[in-house]
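The complex is shown incomplete by one protein chain, all other protein chains being positioned as in the whole.
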Amino acid sequence: MKKRARRHRREEGHGRTDMIFRTLGKAELPKLFGVMAAGGKIVAPVEAGRDRENRPVYVFRETARFEEAALSYTTTKLPAKRYFLPYREDLATFRIEGDDWQKLVDYNVDRPRIFFGLHPCDINALNRLDKVLLNGVYPMPYYVAKRKNMFIVGIDCLPQPYCFCRSMGADTALHGFDMFLTDLGDDYFVEILSDTAYNFLRCVRTSEPGEDDHARYMKAVSRKNDKFIAHVDTTDLTKILDMEFQSEVWKQWGDRCLACGTCANVCPTCYCYGVEETVSVDLGSARKTKTLYSCNLLDFAEVAGGHNFRPERHVRLKYRYYHKHRGFVEAYEEPLCVGCGRCGESCLAGITVPEVIASVRGEGA
Amino acid sequence: METGVKFTDISLGRSKERRRDDPNTFEYTYKAEITNIHRLTPKESLYRIQILDPEERIRFTFSPGQFVMLELPGIGEAPFSISSPPSRHGDVELCIRSVGNLTNFLSKVGRGARVGIRGPFGTSFPTWEMHGQNVLLVAGGLGLAPLRTPIAYVQENRSRFGDADIVYGTKDPSQLLFTYQYDMWRADDINLRLIVEKGGPSWDGPVGMITTALDEILAAKPPSYFQKTFAIVCGPPVMFKFVCTMLNEREVPMQKMFVSLERRMHCGMGKCCRCNVGSTYTCLKGPVFDYWTVMNLKEAI
Amino acid sequence: MTDRNAGGTFLGVPLYRPRTAFFELASCEGCQLQVLNNEATLAPFLGLLEIVNFREAMTGGTDDYEIAFVEGSVSRKDEEDLLKEIRGNARVLVALGSCACFGGVNRLKDRFDPDWTRKTVYGEAPVESGRARPLEDLVAVDLKIYGCPVKKEEVEKVVTNIALGKAVVSPKYPVCMECKANENICLFDLGEPCLGPVTRAGCDSWCPNSRAGCWGCRGPAEDANVEQLEKIMQEHGFAQETILDRLECFGGFARFAEAFRRRRREGAE
Partner (left out) sequence: MKVDCRIDIRNLTRVEGHGNILIRIHDGRVQEARWEVVETPRFFEAMLVGKRWENVPWICGRICGICSVGHTLASIRAIEHAFGIVPSGLTEKLRLLLKHMETLQSHILHLYFLSAPDYLAAGSVFPLIESSPDVVARAMRIKQLANDLVDSVGGRRMHPTRTVVGGFTMLPEKEELVPFRDRLKKAVDDLLMTAVLFGSFAVPEFSRETEYVSLKGVADYPFIGGDLVSTDGVLRGEDEYREMTNEYIVPQSTAKWARLSRASFAVGALARLNNNFDLLHPLAKEVALNFRLRPVQHNPFMNVTAQLVECVHVVMRSMDLLEELLDGELREARPKVSPKAGAGVGAVEVPRGILYHYYEFDDTGHVRKCDCVIPTGQNHANIQHDLEELAADCLRKGMDDGRIELLAQMLVRAYDPCISCSVH
């Protein structure tokens, strides 16, 4: 654990690249929050209400009040997606001038935001999205602009029964944040990855971690490891998915699927979209709007003239698994899934990734 | 000591030079003008489109098989294969069939209309690898549009190729595209074989499926022909299957057979995922694929 | 009528500014009112159409129109005749709202014997009434604008698209898609029933945005998996009646509601 922490360098960003460790007394945290709130808008997990079993429902929301930030939250229903991949976003607007037009492009970001309390899975989700949307031949500026303006304070978590981040290699975040907090009881163990984070910390009292802090840290980590219940066996998964392309199990899942798109909407890594152009009622302007889509929706692959490359539910559902657990793995050596368990939790039909993959592996759901 | 979070502006200013990895290319649209419209059939027209800015025009180059995204504000944006020779810069011809919002609107615009184009995108036919070889172009329906580019290339470089055959089939004679060019192709020693599924009073050519015409052509070729032949197949998905199987049986090498796939697309840059086949982006790894790759793509054909 | 857009063009292409008529059959006339209910855009909206017949808002009318928006369901002979006459005059007939598209709430009375229904309300007085039927039971319908009530933004989009010659299409996917985009807490998590997973989107999840479950007023999404939702609702502890109430409320799911009743009857035997 310690070794990987020292070895890894931050891929993105500026300033320091070596990881610096500090300990921070818990009583100092509100102060740190206050300092940050003075320096920018903070997005934090907040309790939005209670569900029918009186369990809290968490959301990411802007808040300036430390007491509102529910730092020991479980998982938010929705990821912080709207801040980096808004559900609806104008890619361009047009001014119509007679027979001519002007295209106006805006990346829709005007200020940085501080994300206070992202779990490792959500940080890893961003890292994986980076591979498609930030790096590569065609970076997506709408994402890049928002991503570059995210200041991230990560926080450790306890696995919930539906979490399988460990199987997806997303249980720890190695980079992609500015500061990461691990609960040591009375203190937080702080990993610092950026000079901005470092500067924030200089406004509060921290100390150099000692040997016993390291020991406490490692104990916290192994405690977490023992807690995982859900697993996905990824051994040879890309090949197995290929071999089982015609498997009957897909049909069974397809029969249950509502083709509602919820799984993609709650997923922190789903980025597919559709574009629609519309003209204003007064015909004086037009807009080109991007809307996050879902490959489970009927017309995802339908083309003009009505031909649909994936008319059946099970074929579309299968495609979602192929993209995430085969295609992306082949391209980037890790799945486009961080095992946060949100899709399974939100799917009314109870379709969960561990069960689907187990069934494809012939392990009977 | 500063403790704020600084704003990072990712727009790189107004640089004229646009690299693909400059994020500002993403929604960059060349402003262009429709300089001519040639009605080919009631449903298809050939649009000549010229980039307005002379400098941008010079920089705009493409290879046969690539496509552009054509946009009309508020109406839509969609991919179209470039149908004109690559030797012309910043001046492309698109052969477009009216089927939906954008394409129907296009059928109503006139000369001089302002459109936007992005691109070029996608893979191309390896024309230079084809030098010294025979070329066999098989097109069904609108599939002739993307083939018009390699045809022009063959015409311009006729001495560099062996046999050049085009097999082209449509539903009926009224749907044949580019009829005014057939004589020129033939004049350049390109063998053109037409076939229609349903003839008519004015039609005295062959009637049948495209495979019939192809069969006849292939039957006339010596056994040595097939190993030395590049084949490009373009048309509706059902056609691919039959044509490619026939060529495969005759042992045309899989890496020398090319198809151009069509999928739904909203970005052209590997982001929207709408064009994925299995999990391969048609817009990045395609639209031109060799047959070997296609065989290995789940759900391709 | 304003002539703002007469002879207008968009990017050089002439606009289609149809002579337009509005009619209402049995309905609450809410959908027509919705058409006038977006004050901010009303003027440009009216500029896109040449309204020649709109009884609720204007005096004077003519049979010379190209597009007819018809609200309401059909249950009487005179309505049937009127509808056929409209169909004869109009090039494009638009069903406006759930009553026109599906029969709407008006259909709920058809659960009963018509004689009983009439007697319950009018006693022995001779009042004519047939089953409440959607327009397409009687004439061909070219376009449907769903909803009870229709969403003004959608009507505006339809009309703008008609002017531009763009296709008019409703989303094929269900309301959940929009509900998630609006970041609502799922009603099922709150213990409330919701037809969002099977209802055609386009309303921008109007009801769930208010923390009220969807009642399916826009009818089924394409490829709606209603049977699965029925199972899910039962697993969540909702009475069969709750499911049926929602399925039959606006008529869009009539087919499913009938199947549901049939199954329930068979189950009871």
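We call the chains A, B and C, going by the order they appear; numbering starts again at 1 in every chain.
By definition in this document, contacts are C-beta pairs under 8 Å (C-beta built on N, C-alpha and C of every residue); 3 or more make two chains touch, one makes a residue touch a chain.
This is a predicted model, so every value here is computed, not measured.
Engineer: Among the chains in view, which touch the chain not shown?
Structural biologist: C
Engineer: If I consider the whole complex, including the chain that's not displayed, which of C:92, C:108 or C:259 touches that chain?
Structural biologist: C:108
Engineer: Extract the touching residues of subunit C with respect to the undisplayed chain.
Structural biologist: 1-2, 24-34, 36-37, 39-40, 42-43, 46, 51, 54-61, 75-76, 78-79, 104-106, 108-109, 111-112, 116-118, 120-123, 125, 127, 129, 132, 148-149, 206-207, 209-212, 215, 241-242, 245, 249
Quick note on the criterion: only the chains that are shown with their structure count from here on.
Engineer: Which label fits the chain touch graph of this model best, line, ring, star, complete or other?
Structural biologist: complete
Engineer: Would you mind checking which chain's mean C-alpha position lies nearest the centre of all protein C-alpha atoms?
Structural biologist: Closest chain centre to the overall C-alpha centroid: A.
Engineer: Can you work out the whole-Å distance between the CA centroids of subunit A and subunit C?
Structural biologist: 38
Engineer: Report the inter-chain centroid distance for subunit B and subunit C in whole angstrom, where each centroid is the mean of the CA atoms.
Structural biologist: 43
Engineer: Quick one: which residues in subunit B touch 2 or more of the other chains?
Structural biologist: 72-75, 100, 112-114
Engineer: I need the residues of subunit C touching at least two other chains; which ones are they?
Structural biologist: 10-12, 164
Engineer: Once bound in the complex, which stretches of subunit B touch subunit A?
Structural biologist: So the residues of subunit B touching subunit A come out as 1-11, 20-21, 23-27, 29, 71-78, 99-100, 103, 112-114, 116, 237, 262-264, 266-267, 269-274, 276, 278-280, 284, 298-299.
Engineer: For the complex, which residues does subunit A have touching subunit C?
Structural biologist: Residue positions touching the partner: 48-49, 51-52, 57, 59, 77-78, 82, 87-88, 96, 99, 101, 255-262, 265-266, 278-283, 291-292, 294, 297-299, 313, 346, 348-349.
Engineer: Which residues, counting only subunit A, touch subunit B once they are in their complex?
Structural biologist: 35-36, 38-40, 91-92, 94, 96, 99-101, 103, 105, 107, 110-114, 132-133, 136-142, 144-145, 148-149, 151, 196, 199-200, 202-203, 242, 245, 271-275, 277-279, 286-288, 293, 295, 300-305, 307, 309-310, 315, 319, 322-323, 326-328, 330-331
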